[in-house]
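Dropping the structure in here first, questions after.
Yeah, one chain of the complex is gone here, protein chain that is, but the others are all in their spots.
Here is chain A:
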Amino acid sequence: MQQTPCTIVKKERLIPGQTSKLVISCPHIAKKAQPGNFVILRVSAQGERIPLTIADADPEAGTITMVYLVMGKSTAHLETLEEGDALHDLCGPLGQATHIEQVGTVICVGGGTGIAAMHHIAKGHQRAGNHTVAIIGARSKNLLLFEHELKSFCDEVLIATDDGSYGHKGFVTQVLEERLKTDKTVKEVVAIGPVPMMEAVSKTTKPFGVKTTVSLNSIMVDGIGMCGACRVSVGGQVKFACVDGPEFDGHQVDFGELRQRLAAFKPQEALSFEAFKERHGK
C-alpha cells in the first residue's frame, strides 16, 4: 500500500462552466467503490473537505468517476484543474453501499447532477437482475446528463424537461406518477438530485406505498462519523448521513430540517466564493 497522487486522467465539460465529469486514477479506492459510496476530497492545501458521489468505478483501470456541479468556492476551484493535475486529498470510499436486491422493477429518478450518482446505483440494480427504469429530468435539453450512458444498460430511459425541449414537458415526478398508476410491478424507487426533487418524489410515491430511497447531501466535515455535522432526522431519529447513509427511506426523512441545515453556512460560503472569484480575476 502506498500513497500515489490521485490524478485526473480524463476531464469532460458536460455543461461548460457548470457541470464536469472527472475520471481519477486512485486504484485503492476504485477497488472498493460500491454504488452509493462517496469520497471526501480537498482541492488544495487550504481547501475545505467536500463530499462527492462516486458516479462510476472501474477497478481494472483503477479509476473512479465523479460528476460535480459548480456551486461555490471548492467546486469552482475543482473546475480549474485539468487532466494531469492531482487532487490534494482524496479519501474513500465512504458511506454505506446501496442495498441492492433482485426485487422486480426498480425506477431510478435522477435530477441535475444527481443523475450521475443515480447512474452508478442504476447499474447495480441492473446487474442484480432488476428491470431498471431511469427517469431523468432537467430544465432543458442541453442540461440533460448521462442520457447515453443510461441508455447503454437501462431497460428504459424516460425523459422530462421543464421547458419541453425534449421528452415529456414537465417534472420527473409527473412521469413517475403516470408510471406508478399503470405499473404494479414497481418495487422500489430511488431518487437522487436536489433536495426539493427528492422530497417531491417521496411525496409522489407515498400514496402508492412503494419503497423510496433518497441520497442525502447534508453538509459534511470529516465524513467518517466523528463530527455530527451531517446529522439528519429520519423517522424521528437522528442519523449521521456519512456513516448511516447517505441513503435513507424517503418517506421518513425530515426534508424541511435538511433544507434549513444546508443553509447554515450560506453567508460564509458567499464570502469564500467572492474572495475566490476576485483572486481568479472573474
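Note that in this section contacts are C-beta pairs under 8 Å (C-beta built on N, C-alpha and C of every residue); 3 or more make two chains touch, one makes a residue touch a chain; residues count from 1.
One rule holds for everything that comes next: contacts and distances are computed from a predicted model.
Visitor: One chain of this complex is not shown here; going by its UniProt record, which of these names is it: "Putative glutamate synthase (NADPH), homotetrameric", "Thiosulfate oxidation carrier complex protein SoxZ", "(Fe-S)-binding protein" or "Aspartate carbamoyltransferase"?
Guide: Options "Putative glutamate synthase (NADPH), homotetrameric", "Thiosulfate oxidation carrier complex protein SoxZ", "(Fe-S)-binding protein" or "Aspartate carbamoyltransferase" considered; the missing chain's recorded name is "Putative glutamate synthase (NADPH), homotetrameric".
Visitor: Check the options A:H28, A:K187 or A:K211 and report the residue that touches the missing chain.
Guide: Counting the whole complex, the residue in contact with the absent chain is A:H28.
Visitor: Considering the whole complex, which of A:D85, A:D162 or A:D222 touches the chain not shown?
Guide: Answer from the full complex: A:D222 touches the omitted chain.
Visitor: Touching the left-out chain: which of A:L90, A:I107, A:V175 or A:V189?
Guide: Of the listed residues, the one touching the omitted chain is A:L90.
Visitor: Residue-wise, where is chain A in contact with the chain that is not depicted?
Guide: 1-3, 28-29, 32, 42, 44, 46-49, 73-74, 88-94, 221-222, 224-229, 231-233, 238, 243, 256-257, 260-261, 263-265, 268-269, 271-272, 275
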